[in-house]
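Of the protein chains in this complex, one is absent; all others appear in place.
So that you can tell them apart, the chains are marked A and B in the order they are listed, and the count of residues begins at 1 in each.
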Amino acid sequence: MLRIESKEGRAPDLEVVAAAWDSARARALRRIVVCAGTGCIANGSLKVYEALKARAAEAGLKVSIGLDVHNDARKDALLTKSGCQGFCQVGPLVTIEPDGILYTHVHVEDVPEIVEKTLVRGEAIERLQYRDPVSGEVKRGKGEIDFYARQDRRVLSACGVVDPEDLYEYIARDGYRAARKALLEMSPAEVCEVMKASGLRGRGGAGFPTGRKWELALRQDEKEKYIICNGDEGDPGAFMDRSVLEGNPHSVVEGMLIGARATGATVGYVYVRAEYPLAVVRIRAAVEAARASGFLGKDIMGSGVDFDIRVMEGAGAFVCGEASAMVSSIMGNRGMPRPKPPRTAEKGLWGKPTVVNNVETLAQVATIVLHGAAEYRRTGTESSPGTKTYALTGHVANTGLIEVPFGTSLRTVLFDIGGGVLGKDGKPDNAAFKAVQIGGPSGGCLTKEHLDIPMDFDSLGAIGAMVGSGGLVVMNDSTCMVQMARFFMHFTQNESCGKCVPCREGTRQILALLDDIIEGRADETTLGLIEELCENVAESSLCGLGASAPSPVLSMLRQFRPEFEAHVRDKRCPTGQCKALSPFAIDPAACKGCGMCAKACPASAISGERKEAYRIDQAACLRCGACVATCKFNAIKRGAL
Amino acid sequence: MSTCKESEALRFEAVVAILDRYERDPSRLIPILQAVQEEYRYLPEEILTYVAVSLDLSPAKVYGVATFYGHFSLEAKGKYVIKVCDGTACHVKGSTGLVDALRAELRLEGKKKTTDDLLFTLETVSCLGACGLAPVMTVNDEVHGLATPAAALEIVKSIREKEAAHAAN
Partner (left out) sequence: MSGFVTVDGIKVPIEGEANLLALIRKANIDIPTFCYHSHLSTYGACRLCLVEINGKEIDASCVVPPKDGMTIRTSTPRIRSMRRMNLELLLANHRQDCPTCERSASCKLRDLASRMGVRDVRFRRTRPEQAIDEGSPCLVRDPNKCILCGDCVRYCAEIQGIGAIDFAHRGTEACVTPAFGKSLGEVDCVNCGQCAAICPTAAIVPRSHVDAVWKEIDDPNAKVVAQVAPAVRVALGERFGLPAGTITTGRIAAALRMLGFDAVYDTAFGADLTVVEEATEFLGRLAAEESGARPPLFTSCCPAWVKFAEQSFPELLPRLSSCMSPQSMVGSVLREEKARSVASGKDDGRKLRVVSIMPCTAKKYEIARPELSRDGHKLVDYVLTTNELASMIQEAGIRFQDLRSGSMDLPLGFSSGAGIVFGRAGGVSEAVARYASAEYRGGSAEALDFAEEAPGSGVRTASFEARGRRITVLSVQGLANAKRIAREILAGTRQADLVEVMACPGGCVGGAGQPIATDAASRSQRAAGLAQADGERELRSTADNPFIASFYSGTLGCKPGEGRAHELFHTRYSSKKRIQDASIRLVKGSGQRRIPVKVCVGTSCFLKGSQAILADVLHHVESGGLADFVDVSATFCSEKCGKGPTVTVGDTILERTTSAKVMEELLARVEELKAGATA
């Protein structure tokens, strides 16, 4: 029997490990993968996992919990957890291989049937499988479901499949081969060249060529250099980086190791926001496992390269996602950005060259080094090669985590993968499509006219939008764009560090003006003043947060000016979302006087006599909507009386 | 009889242990504060001053760092911490109504986040990453998805009842 050990911290022989893992895997008849991404966990997937363990044992099945490569025995099944499997809408998700079955909405009550039917008898359970909402067809597994089939999952290829806590599985899937190649067969300059040739652009939002950034750091004549993995994914509605860290953390470790080789960094930091406790746990575990096996530490794989990683949790400041602010935070200070020049690649942590790369960027590095730049460039477009992950959320049928090549159109993403737009009643209604916000609070919105624009850095940049980190929020026609502009401005304003005048004061004033519009106080100067402020903030802010804060507002003003003008001139909110411009009112004709709404109201704003029409006191009304939900007679409506 | 706050003493010992663990390195101030906050559930003023002195940093600087980051609280938190997610997806699905209803029910106005009886703290957080369940709220990290104002108020009510029953016993 083969023993895999690291001798004196020396990394094990990769091919030997891979072979051992493959054999061990082959000894299990089936593999059950339970999605343990944050979304599915919130839905109870861990309970499902425990139930499967227990039930399978009761049924006398030999189930291996996690793969033990040193265990010779044959098994009926291998049970593992994975990171986000992507289709959050229909979780908890359970995948069964080699059957190629995907079960959706799995709950503890379903476990006995899964064990009896699928594990013991190899039969699929239709009611748990995905049913296409249009054709009604039952789909066997991921390969048949449009949501998956239309994607090109590369960064995410292992997420949702591998056990993120199994280093050996990572090695079995070519893990650390690229690092070995970079450390033992390539010079730092050669690694930088490959990255440059691949055209990989940073996935954090700015799209700066990674190879050039690494080369800039390599050129600095300093012994002490650093590489930071930016896991402070602060865009609300974005969870791509979280999924990679939860689902395939070793890809990030390996990426950093290769980056260290390319730049000469000896210390790396992974800065993860504390709102991602599972990601923190997984990446810490991966770093420890890598260290224990000799992939981190001194003289890695006998290359003479020293490199180690520290994991740090953010403490709740979106601005720390900005590279120089992150550097400041790691040094124990307030996360305040500093003006550039010099760039952080020249002077970062403690004044030393520091490369800051996004999680998704680092997760692609190993593939590029292993398979070469030309192979990488076969996907995507000329100026934006490769794929991009997106978090697809909002008023769309299939919400979840997706990945498509750059250049894919919005139409494909929204309709073919996303399954189409949901109307205000939650039912499919493509005509209700209003806009997609791309790039979060730094980005812009795309509308019907942009459906066929290729999504890549330059095409989107040309129309005043940006890829950003990859958050895609779909909005139907029940969404008030003024409210959305306000939402994003409120977010950035709240997260502004407060250092520079335009961002600190400017965003606050823009927010106040947007509130004027929403609350019916705007006048003919308001829109012009907002535009002037936006231009100033965008141009004179110190860092990217301020510079891009006005983007959603400007974009929405550009695409939906009539809607803004209705608010300003007519004091009317076309969607009825703006409370001040569309109060709740009880229709006296429909009201039966049952009093249920008054009971539900937390502000005691509803009064009336039994069997007579009730009334809402507008001054006290919070517009929370609790009454609407309680009324069985649909007597409470929004809009001017 | 005695009000020996042994837990106070233990917590203070824990602070010293935390400082040791991070080698009293001033650049590790943030992880140190995170660990201290886990111990005390917030950052008491005198502990922050002690940390400052131990790290040879000015108290004003430590105060500045503690007040910059959203996770640090210089006020004691309630027994039940309710977090309502206001990420884009949740927002679009109505999290504001949820927050308003809770604030009214718990009588929290302006900047006030914690009820006077120290039973509840209400916070808005951006993106818990469970967007498929929007709108999402958590109570002491227990996730309640597809939350409605009515459901939220029910949860508050049942907690109050439970606590009242406890106190009576």
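The criterion applied here is as follows: contacts are C-beta pairs under 8 Å (C-beta built on N, C-alpha and C of every residue); 3 or more make two chains touch, one makes a residue touch a chain.
Please read all numbers here as calculations on a predicted model, not as lab measurements.
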For this session: Sort through A:53, A:196, A:338 or A:572 and give me the one touching the missing partner chain.
Result: A:338
Exercise. Of A:141, A:502 or A:574, which one is in contact with the hidden chain?
Worked result: A:502
Exercise. Which one touches the absent chain: B:16, B:76 or B:118?
Worked result: B:16
Seminar exercise, completed: By the document's definition of touch, the residue of A:533, A:568, A:581 or A:597 touching the omitted chain is A:533
Exercise. What residue numbers in chain A mark contact with the hidden partner chain?
Worked result: 317, 334, 338-341, 493-502, 504-506, 508-509, 512, 525, 529, 532-533, 536, 539-542
Exercise. Which parts of chain B are in contact with the chain that was left out?
Worked result: 1-6, 8-9, 12-13, 16, 45-50, 52-54, 57-64, 67-68
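Keep in mind that, in the parts below, only the chains that are shown with their structure count from here on.
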Problem set entry | Mean-CA-position distance for chain B and chain A (Å) | 25
Exercise. Any idea which chain B residues touch chain A in the complex?
Worked result: 26-31, 33-34, 64-65, 68-72, 86-89, 91-92, 94, 97-98, 100-101, 104-105, 125-134, 136, 143, 145, 148-150, 153
Exercise. Across the complex, what residues on chain A touch chain B?
Worked result: 38-39, 42-43, 88-89, 91, 234-239, 242, 274-276, 312-318, 329-335, 391, 393-395, 399-400, 437, 440, 471, 473, 475, 479, 487, 491, 497, 600, 602-603, 622-626, 629-630
